[in-house]
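With one protein chain held back, the other chains of the complex are shown just where they sit.
Coming up: chain A.
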Amino acid sequence: MAPRNATASSSKPASRSASTSKPVNGNAIGRPGPSTLKNKKRAVQEVEEDEDDEDDFASAGSGMDMSDDEELELGDGDEEDQEEDGEDEEPFPEFDSEIEDEDEDEAAQEGDSESEDSSQAEDEEDDEESGSESGYNSSDIEAMYGEENDNDEYSPLTSPSSSHKELSTDEKLSKLIAKNSIKPDESLGTDAKISRAKEGVGRLVPSKLVEGGYKREYEDYEAGYGSESSTEDNPNTVGNIPMEWYDDLPHIGYDVNGRKIFRPAQGDELDKFLSNTEDPAAWTSAEDRLLQQSVQLSDKELDIIRRLERAENPDADFDPYQPTIEWFTGEGNERVMPLSAAPEPKRRFVPSKWEHKKIMKIVKAIREGRIIPNKPSATKPTVYQIWSDSDQPNLEHAMYMPAPQLPPPKTIESYNPPEEYLLNEEEQKEWEEAEKEDRKTDFLPAKYESLRLVPGYKNLVQEKFERCLDLYLAPRTRKVKLNIDPESLIPKLPAPKELKPFPVATSVLYRHPENSRVRSVDTSPDGTFVATGSEDGVVRVWDLGNGREVWKWNLQGGAVQHIAWSPYRDESLLVALVAGKIAVLSPLALVAPAIAANTLTHVNTAFASSAATTKMGAGKEIKGTESIKWVRPSEKERERGVLVFVEVPGTPKQVSWHRKGDYFATVASDASNKSVLIHQLSKHATQSPFKKLPGQVQKVIFHPSKPHFFVATQRYIRQYDLSSQTLVKTLQSGVKWISSLDLHNKGDNLIIGSYDKKLAWFDLDLSNKPYKTLRYHTKALRSVVYHPTLPLFASASDDGTIHIFHCTIYQDLMQNPLIVPLKILRGHKVTDGIGVLDLSWVSGKPWLVSSGSDGEVRLWCS
């Protein structure tokens, strides 16, 4: 575009005489882009020079004109400024009108004051042009009109035939005001333009060619190729480049003369903020990137922004609902002339031959009877014999489920039911409050004295509708209804009375002082004594038969955690556990002298060679057991039968004897890797068999015949071979927390009790999963014990009951063990949520000793 522009301006001098045609040309060229700024500037200068010439020429043409121009030329610059200011207040001020002013001021300084007029004129043209582009004609024209009137003021009308009336200053002012304040009438639009054209703006001059004739002489139009209003007023001529290129430079571009335009002083953020807060107009200003300063937006621009925001047409004056102008339709606009002069074709008025043929065909068919018009289609009879005796039902299919029939009505539905079927008040209330689905009957039973009093049933339509919905919407599934006797589900087991003897009732009660909890109970292997360890720290020995307390040791180490008699019958040894130590005790005064002697020898041999305190291994220490000491009690204590103390880390909780009575294992779950210890009494030696433990060990037990060792952690039971020091198998209990563990005397079956109320029976030959898991206690199991000889076992629980079971283990490996529940022993009271704590069978007899948290120990006999 720019070159074109340039050529246009360069061609200007040549076409000077035909200046009237110029504006049209200029309009056609349109607004040049900012990139061509420089060129245009140059062009403007040229044009200005040209125009000087042109004005001269014009002045030669008409003195009036000359004077006019003179006046303008000679006029004060200020005045012109004012005028321009007035122009700036036009309906469509340019974005950078101020800049334009400055620019023009500059131009004035250069002495080309005349150019201002032209530039101004061009400005107007430009406005008009931009207006016509974006569709606001009328106002522009109006503006133009007003403008020209202004001009007219300066040019006195010489011609009487001129249609222009001379306007007084007042009129002019009022017109100006009206123009700026009132939205121009749209109806003026095109008409105005047309009329203006007809009217003729130029003045009438006596024609030179025709005698007495006038010719219309138009004012010279300023083509204004060089002066582009929007670009011209921009002092920064740097062009359309990203302004950040100048970010590092002190200037922001160049003016027309190539001088640097320096960056205006930028306030810091605080200044910006202050100006934002103080200046009420700050929010309506925008930053001009080219000049690096903020520019106040005019009301017009703000209005445009507002309209754009609302997605409206940016032009306030644009009327989207203009009345249509009917050019070709409507009254008076009918076209009378045909579009084509061709005559009407024949086919328009001659019946179709082919249609005739088709019809004749049908007619023929009808005549021949091939087609019978309006013949009713052959209808099947509405009902007919559809079933015959030879019908076969469909084959049964698993996926075919016929809808269930509605059940027959019951007596409760009778209009006159027996009186007991009627609902009483509570039931009726319940019925009314219940959800529709939860009601037992879908109607309220009622009794009427006679049939005539029975009202209509309100829900009949609803019920039938719901039935229909059920038929097609309800998913169908087959539900197997078991029609069996519930008793048949109970397994067939031998009656308990066939499996006697087993303990059934309490016969002896061993009562502890102050009802201190008896944590542990054990019977001596010969079945004469019962030893109990209670929470008051005393180990008591009772006579089994009569319930008398015959011996006691106060270990003064807090609660007695566990006690166990040595299973070796030739000795009378008892191990009691308190916090931090193991006491090896023996009621020497109560047993036969031979046994007492045996016991002493067994326990004291190791002391003979050493001092009162022996350390494990006497020199050859096993790593990790340094802190374990075998301590000889004082003489006085030894007389009471306290034979040895073993000081161990942590609080041992369980002791388990090897069947030969020399080894015993203790478990202290809080002693990290030394929680399981195996002690040898004859050598006063302690071993810690596990370097690392698989978990928190709950219970341990020796195998009755093999050198195997069972360790129960929270969920698993591991069987170790002690001789080869290997893991034999791991049993998965399936319970959450094992509380107790016992091994059958044959060594092939194992029971565990758990805190989650379960008892699991393992058949070691069968699987590493429980053969049976029983859940019959309502609270945690505390103890499970096999009878050493008889086929019995018992479980004790926090619910205060003891369950006795019969268990036959067959020689035949194919036959599963028979477990028969025999009896529930009740008697222990539940205190603080803890019931029976420990159990012990009396060897050789079907008797059971149990200890409870209520401070009682009971002997249950058959």
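Everything below uses one rule, namely that a contact is a pair of C-beta atoms (placed from the backbone, for glycine too) under 8 Å apart; a residue touches a chain by one contact, two chains touch by 3 or more; residues count from 1.
Here is the rule we go by: contacts and distances are computed from a predicted model.
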item: Protein that the absent chain corresponds to, by UniProt name, given "Pescadillo homolog", "Anaphase-promoting complex subunit 11", "UV-damaged DNA-binding protein rad7" or "5-demethoxyubiquinone hydroxylase, mitochondrial"; value: "Pescadillo homolog"
item: Absent-chain contact - pick from A:Pro445, A:Pro633 or A:Gly800; value: A:Pro445
item: Contact residue for the chain not shown (choose from A:Ser207, A:Gln428 or A:Gln462); value: A:Gln462
item: Candidate in contact with the missing chain, chosen from A:Tyr254, A:Phe318, A:Tyr421 or A:Trp737; value: A:Tyr421
item: Sole contact to the chain not displayed, among A:Pro314, A:Gly695 or A:Pro821; value: A:Pro821
item: Residues of chain A in contact with the chain not shown; value: 377, 380-387, 389, 391-394, 399, 401-403, 405-406, 408-411, 413-421, 424, 443, 445-446, 449-452, 454-465, 467-469, 471-477, 482, 486-487, 489-491, 493, 495-496, 774, 776, 803, 819-824
